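Below: one structure, written as structure tokens.
For this view, one protein chain was removed and the others were kept in their places.
Order as written gives the chain letters A, B, C, D, E, F and G; numbering starts at 1 within each chain.
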Amino acid sequence: LRTGYPEVVFCQGKTHEQVEKIFQALEKHNDNILMTRAEPALFERLAKVDGRLVYNELGRTISLENEGRQKSGSVLVISAGTADIPVAEEAAVTASISGANVERLYDCGVAGIHRLLAQTDKIQQARCIVAVAGMEGALPSVVGGLAPCPVIAVPTSVGYGSHLNGLAPLFTMLNSCAPNITVVNIDNGFGGGFSAAMINNGVKCDP
Amino acid sequence: LRTGYPEVVFCQGKTHEQVEKIFQALEKHNDNILMTRAEPALFERLAKVDGRLVYNELGRTISLENEGRQKSGSVLVISAGTADIPVAEEAAVTASISGANVERLYDCGVAGIHRLLAQTDKIQQARCIVAVAGMEGALPSVVGGLAPCPVIAVPTSVGYGSHLNGLAPLFTMLNSCAPNITVVNIDNGFGGGFSAAMINNGVKCDP
Amino acid sequence: LRTGYPEVVFCQGKTHEQVEKIFQALEKHNDNILMTRAEPALFERLAKVDGRLVYNELGRTISLENEGRQKSGSVLVISAGTADIPVAEEAAVTASISGANVERLYDCGVAGIHRLLAQTDKIQQARCIVAVAGMEGALPSVVGGLAPCPVIAVPTSVGYGSHLNGLAPLFTMLNSCAPNITVVNIDNGFGGGFSAAMINNGVKCDP
Amino acid sequence: LRTGYPEVVFCQGKTHEQVEKIFQALEKHNDNILMTRAEPALFERLAKVDGRLVYNELGRTISLENEGRQKSGSVLVISAGTADIPVAEEAAVTASISGANVERLYDCGVAGIHRLLAQTDKIQQARCIVAVAGMEGALPSVVGGLAPCPVIAVPTSVGYGSHLNGLAPLFTMLNSCAPNITVVNIDNGFGGGFSAAMINNGVKCDP
Amino acid sequence: LRTGYPEVVFCQGKTHEQVEKIFQALEKHNDNILMTRAEPALFERLAKVDGRLVYNELGRTISLENEGRQKSGSVLVISAGTADIPVAEEAAVTASISGANVERLYDCGVAGIHRLLAQTDKIQQARCIVAVAGMEGALPSVVGGLAPCPVIAVPTSVGYGSHLNGLAPLFTMLNSCAPNITVVNIDNGFGGGFSAAMINNGVKCDP
Amino acid sequence: LRTGYPEVVFCQGKTHEQVEKIFQALEKHNDNILMTRAEPALFERLAKVDGRLVYNELGRTISLENEGRQKSGSVLVISAGTADIPVAEEAAVTASISGANVERLYDCGVAGIHRLLAQTDKIQQARCIVAVAGMEGALPSVVGGLAPCPVIAVPTSVGYGSHLNGLAPLFTMLNSCAPNITVVNIDNGFGGGFSAAMINNGVKCDP
Amino acid sequence: LRTGYPEVVFCQGKTHEQVEKIFQALEKHNDNILMTRAEPALFERLAKVDGRLVYNELGRTISLENEGRQKSGSVLVISAGTADIPVAEEAAVTASISGANVERLYDCGVAGIHRLLAQTDKIQQARCIVAVAGMEGALPSVVGGLAPCPVIAVPTSVGYGSHLNGLAPLFTMLNSCAPNITVVNIDNGFGGGFSAAMINNGVKCDP
Partner (left out) sequence: LRTGYPEVVFCQGKTHEQVEKIFQALEKHNDNILMTRAEPALFERLAKVDGRLVYNELGRTISLENEGRQKSGSVLVISAGTADIPVAEEAAVTASISGANVERLYDCGVAGIHRLLAQTDKIQQARCIVAVAGMEGALPSVVGGLAPCPVIAVPTSVGYGSHLNGLAPLFTMLNSCAPNITVVNIDNGFGGGFSAAMINNGVKCDP
């Protein structure tokens, strides 16, 4: 159905044995493969099965870009705090293996707005932006006001107390005044990166 | 910043007098204007001020397409129940005034899956889909699995009891297994339509 | 009161010693016995006490079908994701020891609707269906629309973020538009299987 | 698909005009028709269109038993407080028009347990029971322990304060220790009655 | 202020060293001392300090009845499931050291109502009842209807899923139709036992 | 069962006609009668039926003290803000008709602690205290520390925003550090007054 | 206790008669008086009693600055959307009557960050800032990063859907990354203005 997109395995809650079995089945097709929420030990095991696998430690992803698709366009992944980087990386890796040129802009929280404003150019040139934030989750609102393109907001579970494991930034993002923002589940970097790539790739200049 | 998109007034919580004043200020520029959450009586009042205004009764919108932009692409608005139509219409009107060709597909709830499946062609030809649903909010998951394009899910407040005024379908949509779904706030047809138009329009075939 | 149904022990929160003691008391009667939420180590211990005990590893159940009741009818257990299988198995084992013929249909999530539709025959021939799903929990709505029999929906705690440990699919299921759906607690495969068996068995063709 | 069951219209949130239109479309088929959540004024209007329509004031239902199906079996509707009767009636009317013999047992709250125990015979003879309760919602647990058949629990929004508009009894019912209980949405007498009828009717003595 | 009641230490969240220090300070006065939420290892340590200390393993309490007060009246502690016994024991030990004669009635869940009804005599002779229940928490409602005295309801965290770690039975109890029920925090056996003793002891026949 | 206590009608959600009918049935027995949540218009209607009825405007109660029981002991009703008085009055009227001498102490919020402390004598002489508070609901904690008797805490729905219609003070009261506090539902002055009277009356100096 | 601060009456939930009576009692002292949440009709009534009373229509306050205290320092009230102005005005009026010079900066939402940045000078010169916002409530985070003084964040109930009547911006503000932010209840302009004035006035250069 969706040519140009990877086969994806969500490793959380699966044994290493199960993932290896699924991987071996997928490997027979010539698709790209992306495994998310993968621990280092899982990578070590799979690396022995197929030496071409690549591990992104921060993003906890294992990927195999079997059929090198030409990257195009521009997806910008912006994140707020250091602790949000794993989710941002999951988004970045997913968008990239799904065919998008990806640029990263990390540590741009709104409580120090000038760091973000210094990047206005990049924000205005992207085709689609993934904005990742925990704590109060205000980043997408500010980015949405600066960006002429769709912004996908990804709340993270980084925070404590009334943060409610990510519900606080999730609600912040859903209530944003900026009209060009849509939202995915807490910590769902994969979903944010996938949709961003689709938006980036999607219109094929021919209709 | 965002040429090609309307000036928008959210009328809920404003007096008719306030909206009229805002409208008169906007009218001086040559922009398109969209007023959402507008009651019939507000339209009657404004229609006397400017005879070109158009009212969408179901969607509760007033619009003025001042500078007729050529519609392009294809945004498909799918909704589940009859009571979801106001939100679906808000999305459709917004996407249209923002430059998209819009098609509607209403009364396609998942408990009668064959009505939806009969429209698989339309689902596969859209550039972006807005899927509107109250009650259990399962429609976007099914649509997401059928569609090769981004799907924007709009939960509605239509339901009762454990529906929690729309939180139930909101959470359904945020937890969808389909990777191409992003979500907006409960009853936010405007946000869904706006982002859909941006996705539909956005890539200008020239970067 | 309920002849034909097993004596049940809910092992979670009990020490192995306590379960063994309860088991020995029950064993004296000639009933069937079902122990749910049982770890492998508990089975190992009890297997030494009574060699006839059978362990279902996925479903975490220990059973003793002491007085072999003739299975009848047809309970169909459908589940969405791989991680939902433990709950589905708990339901299947329970329905079986309670007297029902049981058939399983796993990995039928709604985001890939065609896998499910390919089984329409089975869905239409069951006397009662148990539909098990985590994530967005949309499966029972679709099944409810296809099935001419009662559907018992079992939400699972499989998911993350706004999933709220199963509240998201629970609310999805309670708000379903399909009229033939009733719901049990999150992860309560036992309750789903028990009620399904009762529905399957219940009407004895003689009143 | 489901022969023997009525066409159903949920009137809440629809204009009288819309309901009349839907009714006229349904009327052409020879089905039974059930309209729920119908105000007196709506009945008055429709009664002029079709004199055969019957109004249940307490249950707020309008029905047309066009093709008189032979009632069979036995569905028992038990409710706790006086204020729960509208939901109980909605269940009773639905079960009846769906082909079940229906018996009512009202004002049987658990804080006066002897009134309920006095009806143990009826409880043990039913094929399926619908137990309706607001406030603390404890009724289904007690009934479940007395009944050898499936019990469908219907929480109501009758209560105040920490009742949370019915969430309190809903959670009570979902957490019941009785294994033969399944649950529907708050105030969903229709769903409870429909499933009860299906359980009552379902097994056709021929598979 | 409150002569006749013990000095109490809530051990949870304190180091063994801290508890020992507090104990040594209290020991100098001639009061009774009650330590709740105490692990076995803590008891072992303190037993070396003062050989008169008594450990209640199920209730996780350590007590020192230094000044033997004459027990009087009658507090009845009723609990529903086996897993609720620790909280019930905490209540029973507290009521006893606070001067009440205490009787226990365990494993009396409402889904098997006859076990409870068989004890109607005891229920009608108590001066105050503590009713402890997890899962759906329906026990106090039934007891309240049978008892001519105040009933203190103690919800427990025993349950899963929509049980919400005890919020479900807490709300059940707060919404009870029985007028003689008051409630304490989830798992707060101590508070239930203390207030029950006060009610039992309180009126001194002399005002 | 409970001689010496009134027959009670909860009028909220009943028509005037229904209440009149219930009243006429109860009136035939020689019990005391208490009607709670009664609007002025209901009283006007019933006053014509029975001239002995007494209306408490603030507490919204109608009472008939048919068989004048000798009041005894001492129940103290303390409330925090002016807006809490209706609930406090419901408690006071209930405790009185249930046989207790009742004293009132209103407008004693904890943010002005000295007003409360000035009444320490009364607090120390009561047999049972009902402490009524909305907003932050801190009153029972302070009273609990001053009182040598049981304190029944009644949260009210007076407040706004994060008050959550009374959930905020309800949780405050359930988490109180004072050991002699038990709690009833939000706005349940009736329940608080009834239990207080039972505690006040209960021990009959003869066991 | 707090000389220099007004006597305050919270009118919501009080009858006009009650407020008039309270006003007449307060009027006898020579204090300033502030009445919040006051409808126009209440002002009309009180204006006849005392012609010096001043009504702020947007902020719904009635004030009497009896003893004209010299204003000092600088409190800045910033608000996000038009619908937040009533709460902002309540804060501004309160801070002023409590002795602070007050400046207002309205319609500065973060989705159009440049409007806010254009006021950086004012933000850096204030002694205390009150930041009022509904919707996603992101304003205080951005202001907190720009301001060298304490910022009091006031969430408003302006929003819909997952806004949860103000809980969304409340949680946003409580989770802010800026270290100089403290928060008051939803819509509590009074509390925000009062504390801001205290901070502005408080240190008297003499300790």
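As a convention for this text, a residue touches a chain if its C-beta (ideal position, glycine included) is under 8 Å from a C-beta of that chain, and two chains touch if they have at least 3 such contacts.
Just so it is clear, the model here is predicted, and its values are computed rather than measured.
Student: Where does the absent chain make contact, in terms of the chains shown?
Tutor: A, E, F, G
Student: Among F:Leu34, F:Ile78 or F:Met173, which residue is in touch with the absent chain?
Tutor: Selected residue, touching the omitted chain: F:Met173.
Student: Thinking of the whole complex, not just what is shown, which of F:Pro6, F:Pro86 or F:Gly109 touches the missing chain?
Tutor: F:Gly109
Student: Residue by residue, what part of chain F touches the chain that was omitted?
Tutor: 80-81, 109-113, 117, 135-138, 141-142, 144-146, 159, 161-164, 167-178
Student: Considering the whole complex rather than only what is displayed, give the residues of chain A touching the chain that is not shown.
Tutor: Interface residues of chain A facing the absent chain: 82-83, 158, 160-163.
Student: Which residue numbers on chain E touch the omitted chain?
Tutor: So the residues of chain E touching the missing chain come out as 12-14, 18, 155, 157, 165-167, 170, 185-188.
Keep in mind that, in the parts below, only the chains that are shown with their structure count from here on.
Student: So which chain is the furthest away from chain B, centre to centre on CA atoms?
Tutor: E
Student: Round to the nearest whole Å and give the separation of the Cα centres of chain D and chain E.
Tutor: Inter-chain centre distance comes to 41 Å.
Student: Can you tell me which residues of chain B touch two or more of the remaining chains?
Tutor: 161-163, 167, 170, 174-175, 185
Student: Would you mind giving me the full set of chain pairs in touch?
Tutor: A-B, A-C, A-G, B-C, B-D, B-G, C-D, C-E, D-E, D-F, E-F, F-G
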